Every structure is written in C-alpha cells, then in structure tokens.
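Shown here: the complex without one of its protein chains, the others still in place.
On to chain A.
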Amino acid sequence: MHTLKRSKLAIFIGLFPALLIYLGIAIVPIGISFYYSLMDWNGIGAKEFAGFDNYVRMFNSDTFWLSVKNNIVIMITGLVGQLPLGLLMALLLNKGLKGSGFFRTVGFMPVVISSVMVSLIWGMIYNTEFGLLNNFLKFVGLESWQQNWLSDPKWSILSISIAYIWQNVGLYMVMFLAALQNIPDEVNEASELDGATGLKRTWFITLPMIRATLMVTIVYSISNSFRVFDLIQVLTGGGPAHQTEVMTIHMYSSAFVNLEYGYGSAVSIMILLFSLVVITIANRLGKEKA
C-alpha cells in the first residue's frame, strides 16, 4: 500500500484489540492450566509445587479411567450412530422426493436448540415414573422393558449416547447433503449409462465422490465427542456414582465442586492432549488415503 509507515501503525491498531482478547482469554490460559497442573492448590491457600503428582494421581484414579472409558463409549456410539444415520437421511433427501424440505427442517432442529434444552427434554423422556419412554412402554404393554434409564449403571451411559446422537444427526445429515449436491450431474448420468443403479451406484460412485466429506465428519464427530459437557452435566451431573462422568465432567467436579484446582488442571490438560492427538491422527490417516 501507498504509505508504508502509516500502514504499519494501522496494522498494529487493527490487529491489537482482537489479538489481546483472543490471546489473553483463549490461548495464554492453556499455559496457565499447565502451570496449575503442577501445583497442589485448593484455590485459597498457597500454591505448592507438586511436580507431576497430580498426573500420577490421575493415572491411578479409577474415576479418571472410568471417565475416559465413557468418553470412548460416546465417541464410538457417536460414530456408528450419527454418521450412518445422517448419511442415510442425506441420501434419501437427495432424491428430490416431495417433502424433502420439511424433513430437512425437522432433522436439523435439534442442532439449533441449546444442549441444555436437549438435556432437559431428554430428562423428561427418561424419567422413571413420569417419563415419555416408560409411559410409552406401559401404554403398549411392554412394562417389563421399563428401566431406570439414567440411574441404572447398565443403561445410563447408553441413554446419554442416544440423546447425544439425537442432538447431532441433523448436522451430519446436512453436511452429507451438501456434499451430495456438489456431485456433478454428469457423473450420475455417466454411471447410469454404464448400468450402475441403486445401491451399486451409491456404493461405487456416490460414496467415493464424497470421501473428503466422510473424513471431515469422522474427525469432527471424534473431536466433538471429547467436548461433551452440557448434555451430561444437565442430565445426570456425571452420576450415579461417577457412572456417566466423562473427562470434562471429571475436570469440572474436581475443580469447581471439590476445589482441587491443581488436579482439575491436570485433567484439563489431558482433555487438550486427547483432542489434539485424535485430530492429528485422523488428519494423517485422511491425507494418506486421499
């Protein structure tokens, strides 16, 4: 640009406020988290350097490993629930059937409302005595199928997974739909001339065409599953007896309920590492295949 001296100052003025807030609130605290994770500290007294004690304690804690296990359950049920279902819906919606717009609108609705509202609605579905699910089972004469959906350790994490899938399918549906609509018409016409129709075409022509989107949705679904918090916090708070705790809940209750800031910070660093590692691996795999 014309006046270089003046533009240097302008660049600084333009970038500074955004950078200040962003670095100060979103980036620097990661470093502080790591620093706290090396401290034995309850927030009030003096910080005491503890080395990796918090990490050792975490790796020896059954509750921590239970939360990791629950995260993995949510990750897997998310992958096998959200993606195939979202893809199926997108394939059907891409056929230009009457009413497709309506189904898309309804399908995406849960994505728009807050997770808190999703949890509260599902809390009413799962309620043992008054809930929709148990009352429905009674209504159709399947009383023996009734369960304490959220308080029975056998069911609680699965119940949460179902609500989680319900909340997110619509997002994957529209992501797949956008990819399907980007496939050029000539591809479909050419494949038709070659006699590829129906399932065969879907499998050999359509899916390879949207492989990039498939990869993106897989990575997103995995990294998203490590960030679940609202849904579980509102539905069960991680209970009964830590049975539905995931890492984010474990971090929250250690830090803000038990006031163990040092230990909580160690857990939060693990959350960061987990998501970074998962995203890196997934990106690697995606690049190799592509």
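Everything below uses one rule, namely that contacts are C-beta pairs under 8 Å (C-beta built on N, C-alpha and C of every residue); 3 or more make two chains touch, one makes a residue touch a chain; residues count from 1.
Here is the rule we use: contacts and distances are computed from a predicted model.
A.B. asks: What name does the UniProt record list for the absent chain among "Carbohydrate ABC transporter permease", "Xanthine dehydrogenase family protein molybdopterin-binding subunit", "Ferredoxin" or "Putative alpha-E superfamily protein"?
C.D. replies: "Carbohydrate ABC transporter permease"
A.B. asks: Which of A:Y55, A:F103 or A:W155 touches the chain that is not shown?
C.D. replies: A:F103
A.B. asks: May I ask you to list the residues on chain A that touch the chain which is not drawn?
C.D. replies: Residues 1-2, 6-8, 10-11, 14-15, 17-19, 21-30, 32-33, 36, 43, 85, 88-89, 92-93, 95-97, 99, 102-117, 119-125, 127, 130, 132, 135-136, 139, 166, 169-171, 174-175, 178, 216, 220, 226-227, 229-230, 233-234, 247-248, 251-252, 255-256, 261, 264-265, 268-269, 271-272, 275-276, 279 of chain A touch the chain absent from view.
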